[in-house]
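For this depiction, one protein chain was excluded, whereas all remaining protein chains were kept in their positions.
Let's turn to chain A:
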């Protein structure tokens, strides 16, 4: 027994060694490789191999652990079960090695659901990591925490999400937006709270967050359109700068939004619609007059804004973005503007095969309604022999849709080549396409019919069969002159084996039996012979043919009919038995059949309407273009219907007020805050520039924009104030002159590039020196910002000051000095009586939001002072000036200041503030600086 175990252990080692080898150079072995082979051969070995991995994971060596984790991830990737290693793996969650940690995260996310109790062990690690100063670590902790699908931790997740949504780092906020969806799918009961977070994040002005929060919105509360109002304009304006994936979701959400908020731009020019309206309103004269007044359609400036801001995205390299803009134009733009998207869509046809497939589907739907859009690009849809079959059929579909009197000859010539294709499925589709062209364009019906008849002598059966089916349909539309073709087809009947084609011919015989009185009974005779061997559909048509002939030519066919009906009576198929019974009652008079019998002729030989050959994409436009539902032609789960245009536009001001306010208010606030000091000037100026460009282009594109709302005068005022700084910027740097190009983005780029202040310095808690021990004669002071929340008030920031007394004297009465000005709210520590030489630390809490009065000096001199009294009565004052502190986060950016160079640092800090606000302008990490300086003596 023991020996056996020993052997098994050896075996497992051996497996490991093998796996090791295969992992490196020769993993090329197809399919399974060494692992699964052994796995299958000896089930216990997998268990033992896991034992080995466990051992490695529990060892002290980092490298062994890492190696083990790599193998575990390899197992997960292959879909093997590695859940039993959970206890061993989860221990490493707090590892210092970042790669090991990440691999553990991968493992946790995969198996936490299965091992809920053990997974809880790791939670505290994440909670701790959520407080890390490194934003990357905070973000990934939140990512993993929210990916652990354990219902018990829902409250913890909720708390973490709420906290992260207010984080200083947009990256963390973005992660929190993703976490919202995860929590929602784990526990839909949290919806209300999550909506609050979404509402908050929607207000975020960072381009990084915008896309993710809209995804969360779409997932959690797509019906809460009211949340969008206030952010509509912001989203439109940010759109160009949002990352490409975010653009796609924002655009499709805005499409939906716009359909509920704006009136239809499609009325103008469409005369028949106008007539409809008049007819509709004819009864009500009052409304009619109102209607005629409102007849001149004026596009809502916000509607225009959306169209204008999405247009440049047609040039995106991301095909999904281009498609989403195209569908936006299709669903929202005035008819004459939709053509803008044609070129870009055609361009996408150069892309990968799968992209082509989706784009062609959408073009097919579009081309049914609007031939003109794609007609100039007809040649782009010509089929190449190397195209995949589904691409070919779609191209064919589009070509057929585009066919009209002018280009039909070209298209038919093209079709002739396709019919000869080696790809028979495609050839068959071409024949159907020809049939459709023939019915749609009456000029070419005869030509097409002749061509199709020629195809009847084709050697390929599918081609012939398809031709028969199509000819049948064509003949139905104008049967009078075509008895020749019917005769020809009757001759072919013996050679055709495809059931659909046989059934079609039989139907034709029956329907037009009066034109081929001699042939039809003969065909029936042949069918009677082979009836039992036929397919169901052929049998049904045989029964039909028999019935029709019985009614018209009962002399010749009575016996044949009865014979066939008898065969049908005992057929295996229900359908055929049913049909036989029905036909028999209908045509053969007996006492039971009653009155219906008299009408048999009229029932069976009624003139039948010709079938309408139409596109398979005919009704696809009920789905929003570019969606999965459209592609599948069936409603996908979670599909959001596009609503119809409202007859009367809802209140426009819902967007107006809210959006205008924060922008203005914020900027004015900044003005007042910065006051004479130019701290936020450059920021202001660039935002204005972008504003200006947008309003400028607005003017050029639509005159209606001008008169938009009450904000007009304000806008003008704004422009006036802006001109000066704008000029300055132009002269300042040559490169600046490109600022107008992409508005905000470029400005942003510049500042970021040159100063790199956005990414805060990482690493462990950064401590800044407040007072050097040389200057302080033995006393030194350091401060840092712990990330713990404040105990006293949620809106406060904690500043931890560490004082160390290096001198031999003891210090007394350490306390915070006079608390001025009033706007600064400080919660300070208690006075410390006496202190021996050593070090200690205390915390101060400052309120985060400091609305300074407008006339206040830009930098309050000594809002806070920490008096530390030593024997020599030397007073050391710590003054903290906070010009723009809005948010604790930016405190990280503070640089330690040299206490002696007070005057210089003063200005220095200012420049920094300036650059920073500049950088953070549209991402709204409000610029702020905390300056700690020592006014000695």
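One rule holds in what follows: a residue touches a chain if its C-beta (ideal position, glycine included) is under 8 Å from a C-beta of that chain, and two chains touch if they have at least 3 such contacts; residues count from 1.
Definition applied: contacts and distances are computed from a predicted model.
For the omitted chain of this complex, the UniProt record lists the protein as "AP-3 complex subunit mu-1", which is one of "AP-3 complex subunit mu-1", "Protein O-mannosyl-transferase 2", "SUMO-activating enzyme subunit 1" or "V-type proton ATPase subunit a". Among A:53, A:66, A:119 or A:449, only A:66 touches the chain left out of the display. The residue touching the chain not shown here, chosen from A:197, A:215 or A:600, is A:215.
Here one chain is not drawn; of A:159, A:596 or A:636, the residue touching it is A:636.
Only one residue in the set A:239, A:320 or A:452 touches the chain that does not appear here, and it is A:320.
Touch with the chain that is not drawn comes from one residue among A:171, A:266, A:297 or A:563, which is A:171. Against the chain not displayed here, chain A makes contact via residues 23-25, 27-28, 30-33, 62-63, 66-67, 70, 73-74, 76-79, 97-99, 102-103, 105-106, 110, 113, 134-137, 139, 143, 146-147, 149, 169-171, 175, 178-179, 181-182, 185, 207-208, 211-212, 215, 240-241, 243-245, 248, 252, 312, 315-320, 322-324, 343-344, 346-347, 350, 352-355, 357-359, 379-380, 382, 384-386, 388-390, 414, 417, 420-422, 458-460, 626-629, 631-632, 634, 636-640, 693, 734-735, 738, 740-742, 744-746, 748-749, 752-754, 756, 758-759, 762.
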